[in-house]
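Omission of a single protein chain aside, the complex is shown with its protein chains in their original locations.
The block that comes next holds subunit A.
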């Protein structure tokens, strides 16, 4: 497995085209694997995510089973002249497997995840269920906390002195996720675009609601967490959702 980071040159028209369309960016990410033919539908999973840290600091992260070649992205939306120097390549790729092997139960990490939190509802009896987005931060946090057990991690709970409410519960006794866990949710985005049907000329409107989670986790099941990190969490993995990354905790509080 490989983890790759590419910095997007947001001033370029090519970057704007890619950033404005999750479909184009998915196509660009998928076409960076010289060893992977596009005809294989059930190939190994490629995950990607965009981190908008600042207006001109946008990173594309890709987790893939094969080493990617992002030359075409550098040409369209990077710094091609700077990339000529072998010391400053247009992207950075690191082997991911040694890091994944080092994950052990009980280890704590900072994490970031952009996901598509959804549930399935039936509005009236007899109707088929419909996939519906979680829109509020409380529901989005509950969505992630619901999945932490089987995904192999546990979101670290805040210590009592860091909480605003006693026990992290509201005055009515309900659990308040925002005050209970080391977890924030931000950047709610609603991606809406048209997708053409392969069978005919019809176009479908696709809407994907995404949320970015930041927090701290403790590994409970290293094997399950490895699966989460390499195969993704939640829906809409083709549109930049589901990739979770870990980073070392800051040494000083």
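Rule of thumb we're sticking to: contacts are C-beta pairs under 8 Å (C-beta built on N, C-alpha and C of every residue); 3 or more make two chains touch, one makes a residue touch a chain; residues count from 1.
One rule holds for everything that comes next: contacts and distances are computed from a predicted model.
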- Task: Determine which name in "Type I-E CRISPR-associated protein Cas5/CasD", "Protein-export membrane protein SecF", "Amino acid ABC transporter permease" or "Putative DNA modification/repair radical SAM protein" the UniProt entry assigns to the undisplayed chain of the complex.
- Result: "Type I-E CRISPR-associated protein Cas5/CasD"
- Task: Could you tell me which of A:92, A:129 or A:170 touches the chain that is not displayed?
- Result: A:92
- Please identify, in ascending order, the residues of subunit A that touch the omitted chain? 3, 5, 51-55, 61, 92-96, 98-99, 109-110, 112, 184, 186, 214, 245-248, 250
